[in-house]
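Below are the structure tokens for one structure; questions will follow.
The full complex has more chains than appear here; those shown keep their coordinates.
Naming follows writing order (A and B), and every chain is counted from residue 1.
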Amino acid sequence: MQPWGWPMSGTTAESGASAAPVRVHVQARADLPDGLFVPPDALELLLESFSGPLELLLWLIRRNRMDIRDIPVAEVTRQYLHYLHEARRRNLELAAEYLVMAAWLAEIKARMLLPVPPAGDDTDFDPRLELARRLEALAMVQGQAAALRTLSQAGRDFWPVCPALHPDLFPAPPPVSLADLANAWRALLLRPPRRLPPAHTLVHPHMGLRQRMVEMLLLCRREPRPWYLNELLPLRADRLAVAVSLLAVLELLRQRALALVGNEDGGWQIVVPAAQVFGS
Amino acid sequence: MREALLALFLSSAEPLTRARLAGIFDGDPGCAGWEAALDMLLATGEGPLQLVCVAGGYRLQIHPRHNALVARLHVEPPRPLSRATLETLAVIAYQQPVTRPEIEHWRGVAVSVQIMQQLQERGWITISGHRDTPGRPALWVTTPGFLEHFSLPSRAALPEIVTMEEGQTDMQA
């Protein structure tokens, strides 16, 4: 049975409380007035400063120098209800949890009036135990929060060094040695035969059409005689060179830079037209 | 070596562990004496700086004797933490890993989303996993940033809670 409405897992408070039992020394300050007196204007402030009914309860218990482990439930309930009553009388907003707590306190009070079963498990029966556990857990959290507060905080109690800038950094060179480089080159040399490097193809008789046309024209003009076609084509050339040469002949014929003449064999030969021989 | 160490600490945005330093120095014969230099630096500081052990590593900070001056530069101090925030942080710090329902149980009140967000934005808490229970609630833990802010060498260095008297004086304050 969970008599109050807050989220609870139950296990943590129990394990936490038993693992690190809190000894509560109730040493209220001597100048604190006893009883229920609260300065009239202070009540609102007081209630606002509590983050919940449990805290109000803990405050009451401490103020009355009571022991958390042995709470006089009747007296605490009376005082608690008194504060609630005061708050309502002054039309202060109260969270619903405060009423839930009041109901729970009333229930504990009622249960304590029942006779204790002779062989009963005390921890199960004493309804004050759960309340004590919760109050101890809260007391512990308050102590821990106070401990955190005592710690030095950056920007308040000390200043860490802001990282100084540094010049632009370049990534470190990859780990590669001269031997790696030489081995890479050797591996390349050892690869299966490749086609000739492009540098060689540049001296190969592949050449541009225009260049071939120029060469052919110069040849014909240097020796102005009729040429057979196969005399103009390159020797032992590959297909591409032959094709380019053929194209060059055809183009020169088309431009009338060269001309075809018939011969006595009934075939034809290539000549430089007469006008151009004398013109050049 | 002292200068080299200082250069590293001065350029680092986070504490440097001995392991990290070893990774940088070891194997460099010119840096053989770095551990002795580190211990020396820890003992004596350097000029306005002191080397402190924080979040498992070492970090430089301004020696407190200059606090009054440095405070003149940082005119707006950080906003103090609200009690609810501090208590929530305390539960996470001391009970980690912890779920939000467990935090609420410890504190006896609901924990607002704002508080959790605020602590996350400060970089002090993070989710480390999920509890293997129905709903798989997130498990909250503190971060190295938390240790750095509160100048703690490790989680184990959180102050021990001895009595509740502090809690009580706190209440009255």
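The rule is short, and it goes like this: contacts are C-beta pairs under 8 Å (C-beta built on N, C-alpha and C of every residue); 3 or more make two chains touch, one makes a residue touch a chain.
Owing to the predicted nature of the structure, the values given are computational and were not obtained by experimental measurement.
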Assembly composition in shown labels, counted over the whole file, is A x1, B x2
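Everything below uses one rule, namely that only the chains that are shown with their structure count from here on.
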Whole-Å distance, C-alpha centre of chain A to that of chain B, is 22
Within the complex, chain B is touched by chain A residues 6-10, 12-13, 16, 20, 22-29, 32, 51-55, 59, 62, 97, 134, 137-161, 163-166
The answer for chain B against chain A in the complex is residues 9-13, 49, 59-62, 64, 67, 70, 74, 77-78, 83-84, 86-87, 89-91, 93-95, 98-99, 101-102, 104-110, 148-152, 158-161, 163-172
